[in-house]
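With one protein chain held back, the other chains of the complex are shown just where they sit.
Here is chain A:
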Amino acid sequence: MSAKRIFIKGNEAIGHGALDAGCRCYFGYPITPQNDIPEMLSSAMPAAGGEFVQAESEVASANMLLGAAACGVRAMTSSSSPGVSLMQEAISYMAGSDLPGVIVNMNRGGPGLGDIGPSQGDYFQSVKGGGHGDYRTLVLAPGSCQECYDLTFEAFELAFKYRNPVLILGDAIVGQMKEPVARREPLPIDPAEGADWKLTGRGQRAPRILKSLFLDDGALAGQNIRLRDKYAAMATEVRYEAFETADADLVVVAYGSIGRIVKSTVRALRAQGLKVGLLRPITLFPFPEAVLRDLAGQGKRFLTIEHNLGQMVDDVRLAVRGLADSEFFGFLPGNMPTPEDFDAPVRAAVKGA
């Protein structure tokens, strides 16, 4: 890690993380609250010898990503909720064609046009596939500007490791706030990456076809079995932050910016002697089921807090099923929560049983 830290927005940290990971193609379309990403990359990407294209739509930018991914080049697109809805077609095709790419969603309020403030309304869309068909994408949820940088950097490694789309699910809070960020040593471009599958022009070898159409008898079933096994193998990538959970009676589960805000609440209540902890999933897919199940086995109780009507809480309940349940507190998009907003619901849940 380079010693010098830079003071930047989460959105800019994503751009730097991508460049330092060797991303050399970026395709995007303007939408608030993520415009800092295309704006910085419009000059930084060409300066790094890469390609920047402002596409005609998010539909097009995601399909440009698909094309660059087919060539085995590290590539990225970014958007926010309404735009990410438009990208679902290409993400499904990329998943079906085993193509690696990074898609950033700085979640804003919805449904519809919603607002330009933070939200966690796109959890289901992100972790349950999102587009048509039966597929999964790796989903990384940064809670700080440093994590915006680190997780974007690592998203490219994961995308190529699994030949699969990887989503960065942030929100308007982490995208727009500024923090010091330490950068890593930039990765050299590896010309051999994807050598056994990427399109280069066939040269002297047999032609390669990257596709998601499987019409022959048994072909699609075979592809789906292979994808299922790939998604199962991703379980080893699970990441989370456990804060004061060891002796906690109540474990609050929250991710991203909200996890960060809840951490302040937990810290304040700890100071008052309440036995409360925080489990912050950093990977939303794969979901940290094992640790939650382990905590449930220890007799702990759960409260899931989200910036939506209740989405991740379903996965928490599934993880602890048979051993425990999870209460839920939803702070709805359209307002920005403070640590104090979570004080009463956490207190009530601690007293609960």
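The rule is short, and it goes like this: contacts are C-beta pairs under 8 Å (C-beta built on N, C-alpha and C of every residue); 3 or more make two chains touch, one makes a residue touch a chain; residues count from 1.
In this section, contacts and distances are computed from a predicted model.
S.K.: From the names "ABC transporter ATP-binding protein", "Phospholipid/cholesterol/gamma-HCH transport system permease protein", "2-oxoacid:ferredoxin oxidoreductase, beta subunit" or "ATPases involved in chromosome partitioning", which one matches the UniProt record for the unseen chain?
M.R.: Options "ABC transporter ATP-binding protein", "Phospholipid/cholesterol/gamma-HCH transport system permease protein", "2-oxoacid:ferredoxin oxidoreductase, beta subunit" or "ATPases involved in chromosome partitioning" narrow down to "2-oxoacid:ferredoxin oxidoreductase, beta subunit" for the missing chain.
S.K.: For the chain not shown, which residue from A:18, A:64, A:151 or A:234 touches it across the whole complex?
M.R.: Of these options, the touching residue for the absent chain is A:64.
S.K.: Hey, which of A:6, A:44, A:199 or A:291 is the one touching the hidden chain?
M.R.: With A:6, A:44, A:199 or A:291 as choices, the missing chain is touched by A:199.
S.K.: Kindly state which of the options A:8, A:25 or A:312 is in contact with the chain not pictured.
M.R.: That would be A:25, which touches the missing chain.
S.K.: Touching residues of chain A against the unshown chain: what are they?
M.R.: Missing-chain contacts on chain A: residues 24-25, 27, 51, 53, 55-57, 59-61, 63-73, 75, 89-90, 93, 97, 199-204, 207-213.
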